[in-house]
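Shown here: the complex without one of its protein chains, the others still in place.
Right after this comes chain A.
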Amino acid sequence: MSTVRLKSRLLKNNMVDYQADDPLKLEKSKASHRVFTNYNFISSDHMTKGDDLTIQLHVDKATNVMVHPTTPIHIKEDTGLEKAEQKIQLHVENEALFFWRMQEIIPEESSRFFQKTNITLARDAELVWSEIFHVGTKEMKKPYQACQSLTEVWTEDDCIVYDNLYIDPSLDAIDQFGMLENFAYVATVWYIAKDIPFDEWDVQQRLSQAKNHRAGMSDLDGKGIVIRWLSHDLELLKQEMEDVLSFFDEKITEIRKWRN
C-alpha cells in the first residue's frame, strides 16, 4: 500500500509520510498555478493479473492539489480468473480541493480489471475527478473479459456518488441502444462542491453533439455535477474534457485565489 499526505503550509504544499514506492509515485510538476500545486502521477503503464494495488491520499485542510496521471494504464492479458485490482482511497479535508486530471484505463485482450475508488469529503471540501475507459476498439470489439470501476463519494454519512461502471462483454444487450451502443470510449467528469461557481449552461454549451459522439450532464441534487460521454473519437473526447476541466480550473481559481 502506498500513502501520501498532502499538506499546505505558508502557501506551499508538501508531501508528508510519503515513501515514493510503487504504485504511488508523485512528483511536483514544473507547471506553476496561482491556486493549485501540480503533481504528476507516475504510475506503471500496465497492470496484469494478480496485481492488487492500493493508493491512499490524504489532502489536508485548505490544500489545493491537482494531480496529472502521466500515462494511460494498460490492463494486460489474463488467462486465469484472477483480475488486476486497483484501489484508490482519498480523503479531502475542509476547504481543500483535489483535482484528478483524466486517467485513461485500457483493458486489453482477455484481461479483467477492477478499480475501487473510495472518496470521503469533509463538508466544505471539493473534488474534480475525471477518467476515460477504453471499452471498445475501432473494429467495435471488446477483447477483455470484464472492466469494472466502482466510485463512491461520501460526505460524512451522506452518499453523493455511487457509480459502479461495469462492462461485461458477454452480456447480450451490451451494445444495444441505451447501453454502450458500440462506442469505444466512456468518460466521466465529477465535480463535487457545495456551491458550484458557474451556471450549468456554461458547461452544457461546451458539450458537442458531433457524429459518433454523445455527451450529457446532470446536476447531482445540488451537490455537484456529472458529465458523461460515449465516443468513437478519442481526440475530440479529450479536447472536450480538457475544455470542461480548464473551465472548472478557471472558475475555481477566480474564487480560491483570494483565500491564499
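Here, contacts are C-beta pairs under 8 Å (C-beta built on N, C-alpha and C of every residue); 3 or more make two chains touch, one makes a residue touch a chain; residues count from 1.
Note that contacts and distances are computed from a predicted model.
Engineer: Just to verify: the chain that's not displayed, which of "Fe-S cluster assembly protein SufB", "Urease accessory protein UreF", "ABC transporter permease" or "Septum site-determining protein MinD" does UniProt list as its protein name?
Structural biologist: "Urease accessory protein UreF"
Engineer: Would you mind spotting which of A:V16, A:A31, A:M140 or A:L171 touches the chain that isn't drawn?
Structural biologist: Going through A:V16, A:A31, A:M140 or A:L171 one by one, A:L171 is the residue touching the chain not shown.
Engineer: Which is it among A:L57, A:L180 or A:L245 that touches the chain not included here?
Structural biologist: A:L180
Engineer: Who touches the missing chain here, A:I106, A:L121, A:L230 or A:I252?
Structural biologist: For the chain that is not drawn, the touching residue is A:L230.
Engineer: Need a quick check: the contact residues on chain A for the chain that isn't drawn.
Structural biologist: Listed in rising order, the touching residues are 148, 152-153, 157-168, 171-174, 176-181, 183, 186, 204, 214-221, 226, 228-230.
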